[in-house]
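Missing here is one protein chain; the remaining ones are kept as they sit in the complex.
Presenting chain A:
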Amino acid sequence: MLSARAFVLPAALLPGTAAAADGAAPAWLLLWQWTPAIASGFLMNVLISVAAMLLASLLGLAVGLGQLSGLAPWRRACHFLTHFFRNAPWLVVLFYCMLLLPFQLRLFGVALPFPDWAKAILGIAIGAAANVSEIVRGAVQSIPPGQWESAESLGFSRRQTVWLIVLPQCLRRMLPSWMNLYALVVVSTPLCNIVGVHEVMSVAGELLANQDRHDLLLPVYGYLLLWFFAYCYPIARLTRLLERRPAPSLP
């Protein structure tokens, strides 16, 4: 039985063959018809990834700079948070966010809804933020100490040195790792499906559930993989390009 299905599935990829023979619509036609639904589902993945990455960048910047703070308790706390969540599986963090956070927040007596998608963004962002934190720490530490010294001798405060002199030089160094991380965030967004957020995997599941056709599993999920590939591969190429370009002293 299993071996028979394995034999049939690849054939289903070819237009107008296999399942189409018994009168059902061919796989390629269904994929074509479902493309708008899949695209709108994928849009949700993109939105989640962008929002999670923005949040992760802000959190990660704060915690990453915290790892270099002169204030020892704050520095240790940031170090611990970074390494704790860098080693936490994103799905576990996601479940924590889903199950432990309330469905609404009360701020100054106003009830704000806290929908599942927002929790999912937070869940993904936490894991990503821990990675951003390390990227920031590494980049800041790669700036030659002479930059700090000359800034100090000119009277810049530590805060001014970080924001005006060190971080602007770091941006370029951080970009490849940051983009790499973003691609990871994108391919992690289907995790949100498991915790009930309606994204491209849920869309595919619903479309398949209406058909009850095993021969569609491979084409549909293969099609999803292509979507992710088409979105992430250019990011990877661009990252490689940025990495290979020697970092000049010009911005």
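Quick notes on this structure:
Methods note: a contact is a pair of C-beta atoms (placed from the backbone, for glycine too) under 8 Å apart; a residue touches a chain by one contact, two chains touch by 3 or more; residues count from 1.
In this section, contacts and distances are computed from a predicted model.
UniProt records the chain missing from this view under the protein name "Amino acid ABC transporter ATP-binding protein", selected from "Rod shape-determining protein MreD", "Hsp20/alpha crystallin family protein", "Tetratricopeptide repeat protein" or "Amino acid ABC transporter ATP-binding protein". Interface note for the absent chain: among A:36, A:70, A:109 or A:146, the touching residue is A:146.
Here one chain is not drawn; of A:33, A:141 or A:160, the residue touching it is A:160.
Listed for chain A, the residues touching the missing chain in the whole complex are 144, 146-147, 149-150, 152-156, 160, 164-165, 168-169, 248-251.
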